[in-house]
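With one protein chain withheld, the remaining protein chains of the complex are depicted in position.
Think of it as A and B in the order they're written, each chain with its own count starting at 1.
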Amino acid sequence: MTLREVAEKIGGWVDPQHGGLEIHGLASLTDANSGDLAFYGNPKYLSQLRKTCASAVLVSHGFGEQLSAACVWVDQPASAFASLLPLFAPKPIVLQIGIHPTALIGEGVSLGENVSVGAYAILEAGVHIGARTFLGAYSYIGHDSSVGEDSHIHPRVTIRERCTIGARAVIHPGVVIGADGFGFEFREGRQQKIPQTGTVCIDDDVEIGSNSTIDRARFGRTWIQTGVKIDNLVQIGHNCVIGEHSVLCAQVGVSGSTRVGKNVSLAGKVGLNGHIVIGDRAMVGSMSGVGRSIPPDTIYMGAPARPIDKYKKNYSQLQSIHRLYDRVTKLEAENKRPT
Amino acid sequence: MTLREVAEKIGGWVDPQHGGLEIHGLASLTDANSGDLAFYGNPKYLSQLRKTCASAVLVSHGFGEQLSAACVWVDQPASAFASLLPLFAPKPIVLQIGIHPTALIGEGVSLGENVSVGAYAILEAGVHIGARTFLGAYSYIGHDSSVGEDSHIHPRVTIRERCTIGARAVIHPGVVIGADGFGFEFREGRQQKIPQTGTVCIDDDVEIGSNSTIDRARFGRTWIQTGVKIDNLVQIGHNCVIGEHSVLCAQVGVSGSTRVGKNVSLAGKVGLNGHIVIGDRAMVGSMSGVGRSIPPDTIYMGAPARPIDKYKKNYSQLQSIHRLYDRVTKLEAENKRPT
Partner (left out) sequence: MTLREVAEKIGGWVDPQHGGLEIHGLASLTDANSGDLAFYGNPKYLSQLRKTCASAVLVSHGFGEQLSAACVWVDQPASAFASLLPLFAPKPIVLQIGIHPTALIGEGVSLGENVSVGAYAILEAGVHIGARTFLGAYSYIGHDSSVGEDSHIHPRVTIRERCTIGARAVIHPGVVIGADGFGFEFREGRQQKIPQTGTVCIDDDVEIGSNSTIDRARFGRTWIQTGVKIDNLVQIGHNCVIGEHSVLCAQVGVSGSTRVGKNVSLAGKVGLNGHIVIGDRAMVGSMSGVGRSIPPDTIYMGAPARPIDKYKKNYSQLQSIHRLYDRVTKLEAENKRPT
């Protein structure tokens, strides 16, 4: 595609002398080579821009610096770049459709239209899979569990018995859904297991990242509501509820029976105590540890987590504590002076 | 089951007019629907109680509020509820017994009586499996490793060569036992691998949560002692020892060669430095980072972790540091006043 064609697609402007330049791929400023188009959307990356090997760069209208790369001026370089990505994306791989002959399908399994089941997958008795759903290689779907329509279960996902997964789910490799919750009682000198007889219920449009784990409830269900997005290596304890459209970043841990509201955002490595409530639309900063319930529409930070304004004021006073030491030392000296 | 029958089983009292109510399931206050029995064991959940859709609720003897749900008065609602769980639990799924024809059994493998081996499992040469043990689908048991009697290995567990697992183990999906410890030496401009020729030894009655990892020793063994319970996504480094009946919550990390005593409790996301000793019965609060050894019978908290009383006093003084700033400012103003 020529740079002129690129500019047309995104409503941008290019110096006609560069319009014929052939663009072969998209890349970041630092990764780009000759033939690539990059974008410059944030002044923070100016030094990267100046060193880029890209043949062309999307810049915003005000930009006036002379570069070795050709410029395309657009309203919003980042989103213009994003809209180009599908045009340059590699062709999606062609997944094998149909039931692989090595897949083991138990008694009473019901498969919707055009379901695909990958090699070495195991569907235990009583499983139901909705129409057009793709189960990757090595999928393990336990007894009486179900996956809704149009879902994509990547290779090597484990779903134990009696769990329900909704429509349009995307579940990445290594995810474990429905393993026993972690419940023990110390009696007679040892930890005695508390039976975990509940299930996991995952509503529609949920995505779950690689190697994350969602435990089954002690009774009732662990419940992931519609539209929740979960990153890699996240742990969700038994009987938790994660509210609609909430986002949990990598390595988050949610202890048992905690209820996360709707549209909540938990940044990377956040830990939530058990039996607490996180209000709707609350945000928790990365690496924070939340010991108590959080009201809706708040931002919390720190370990233990506090409202962000308190956290920031406190943090800044703690960081400059040496000055307070100095002030006290000075006061002491003044007090010792003979008056 | 009628509510009267429920009350009889737990030694509770129900108003005769509600005795005929049919109970179909157990649920939490927030999850319950018509036909469900819930329990109210903690005043913290009073607002949930008032809004519950349960048909009946277990309450403690003093409770006198009028509810839409029928009440059953008992001594301890939570434990009474727990004792009812088995009665309402779904029938356990029937696991396929015997050796699945797709299981690959290596040379010299010895299987005890009534061992089950799931589909696509692999038992390498020299493996020994104790009587009545169940190996789930895709179990991988490496050369010369063994699993004791009456163990339940869930699908997709990886146990590498020469590891020993005791009796009555419960190992959840995705667990990796016996991968190489993380040991490198920086020589000649690169990280050179230090061979990890030891093993992992897991004693009886151990449970290990989904996707946890336990590395083999550099030499000798990494040792998980009797009755230890490990939650999901926990990392145990090479040559560690975890003492009897200790409990490690989700996302805990234990660095190499650290010795955790007996009956120790590590809360979620705790990190332990390498080459330290955690005394028997010590407890470490969630998200704490332990840099140095901890004496027995102590509670530690924070990063770096300190004894809980010191942690709490220090924490409270740090939280109210703004008041100390104010006091110093006031002193300064006083000192400036002409005397």
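Just so it is clear, a residue touches a chain if its C-beta (ideal position, glycine included) is under 8 Å from a C-beta of that chain, and two chains touch if they have at least 3 such contacts.
Note that the structure is predicted; figures quoted are calculated from it, not measured.
Here the missing chain is touched by one residue of A:Gly35, A:Gly106 or A:Pro155, and it is A:Pro155.
For the options B:Val170, B:Ile299 or B:Leu324, the residue in contact with the chain missing from this view is B:Leu324.
Among A:Ile141, A:Ile177, A:Leu233 or A:Leu266, only A:Leu233 touches the chain left out of the display. Taking the whole complex into account, subunit B touches the unshown chain at residues 104, 120, 122, 124, 138, 140, 142-144, 156, 158, 160-162, 174, 176, 179-180, 182, 184, 186, 189-191, 193-195, 197, 211, 213, 215, 218-221, 223, 233, 235, 237, 239, 241, 251, 253, 255, 257, 259, 269, 271, 273, 289, 303, 313-314, 317-318, 321, 324, 327-328, 331, 334-335, 339.
Mapped onto subunit A, the footprint of the missing chain covers residues 26-28, 30-31, 82, 85-86, 88-90, 93-94, 102, 119-120, 137-138, 154-156, 170, 172-174, 205, 207, 209-211, 227, 229, 231-233, 245, 247, 249-251, 268-269, 286-287, 303, 318-319, 321-322, 324-325, 328, 331-332, 335, 339.
Throughout what follows, only the chains that are shown with their structure count from here on.
Taking the mean of the C-alpha atoms as each chain's centre, subunit A and subunit B sit 24 Å apart.
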